[in-house]
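Below is a structure I'd like to ask you about.
A single protein chain has been omitted; all remaining protein chains appear in their positions.
Chain lettering (A, B and C) follows the sequence in which the chains are written, and residue indices restart at 1 in each chain.
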């Protein structure tokens, strides 16, 4: 079902966990569809110094969160805001069709986390 | 489908053919159901000295005709009139259910032949 | 005793390569293709391979093949499924009088539930006239279903012309290719059908497995509901073993198409020639040329078919008959009747359908045995001498 890249990220998810003193936190998904993804960011000088995530979700959700953190880490906030769910899926070499809709939400969570950070800047 | 007795009479039908100078002839069946049976009798002193039959019909029809002639031969006309289709089927150790209706007509043909004989007596 | 099977249109033995694969699969592949774990994924892989092979057999796309529990079921999905899915568009269906019961009886059932069905007549060869199809099309016609080749007489219908007419009138077209596939070319684009029925057990695959080809975009309703397998068209845990066997049979049918059909046609022609030469008062039923290469179908005047069948069986030869007695419904062949054959000749019909394991010796054996059997029954048939057509 899942390709080897997805399975690698599922088996060895990068950057899992919490950032206790995160600058921004974003959570997406809901239990009725079965996937929840929460992203934590640490922003230093307009750059994402650290990105971590937690998930309650299927293989695709676990892998998407992992891939997202890899894509986002080190980017500027502006660059990170441009990452799409599709970018994540592509970086994973694709997800099964039925998984694209529900489990591919990591970029949305990141954007929420960055908005959270921004709202605190004002 | 057919039991060994039926198959024996099918394979080696007794008394098949015509009696050229028959005293009575009876034919039953029709082509829409696929079976036709024709019985010839030779009556001497009120007894069936010879009985023969012809058939256009399935295995059950061939065997019923054969068994009928065996049952009827030598009997008096009165005895012969009492032979039923059921007697023929029983003497054959039974026929498949779907064959009882259409192919088990030999006694009817015999009765017709005897009536034919009778009608000529008057 | 020597055993000669000449009833390949009734069913076929499994091809040795099909047996080999299925034997292996029985031991090593058992997962439910819907399961996510390795056992399930393995079964799914085999299922997909089989689907590709069946698609290749008729030049279809992978995703246009839906596996079913047999040809009968596929025919019924095509007929009921199209009718119910498009009943808002219309209620008229056109089919022929010589279809397999799977199409004929499902159409008859529809005719009892608010649909209107035209059963087209056929000519003396059992052939449908495309012009007549055209004439019967109405503004509310939603489906035309005409089989590719007939299972009794082997007559091949002018499917390309009929499908063109259907397309011109924007009517869905289904064709039952259960008997034709593997014996004559069946290509979805050439035939131009929207729906095609296939069955595994007529091409040396296992019984109880079939396929519906459904052109992309054509909507049909399923016959029954459940886990939504086969993209909702046929719910129920897939008959993986059977489907895998079907896939293999499809692959072999492509590979051996030319060589086998040429060989079998030669034997069949030898049989026809021999029968017509050696036995008087015989009629070859079906079209003389436009017929399946393995089919020889005769009516022997004055003699009943089941009796012939049984006598041949006692000599080890397996055939079938269109007589009422040899059918479970006790109705004589509707195909021969529709072709205008007189009752007596319908009841006196015998079908020889040849296949992989037949040899020239088999044909010669039949030719050595059959004339005597016919002669014997004629010797005590009350019909001899009466006028028959």
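What to note about this one:
Following the convention adopted for this analysis, contacts are C-beta pairs under 8 Å (C-beta built on N, C-alpha and C of every residue); 3 or more make two chains touch, one makes a residue touch a chain.
In this text, all values refer to a predicted model and were calculated from it rather than measured experimentally.
The hidden chain, counted over the whole complex, makes contact with A, C. For the options A:17, A:46 or A:74, the residue in contact with the chain missing from this view is A:17.
Listed residues C:94, C:162 or C:223: the one in touch with the omitted chain is C:223.
If you put the missing chain back, the residues of subunit A touching it would be 2, 10-11, 13, 16-17, 27, 31-38, 53-62, 98-99, 101-103. Although one chain is hidden here, its contacts on subunit C can still be listed: residues 3, 5, 7, 10-14, 19, 22-23, 26-27, 30-32, 34-40, 68-73, 75-76, 80, 100-102, 105-106, 108-109, 199, 201, 206-209, 223-228, 235-243, 306, 309-310, 312-313, 316-321, 326, 328-329.
We adopt the following convention: only the chains that are shown with their structure count from here on.
Spacing of subunit A relative to subunit C, judged by their CA centroids, is 56 angstrom. Chain centres here are Cα means. That of subunit B falls 39 Å from that of subunit C.
Multi-chain contact residues of subunit C (touching two or more other chains): none found.
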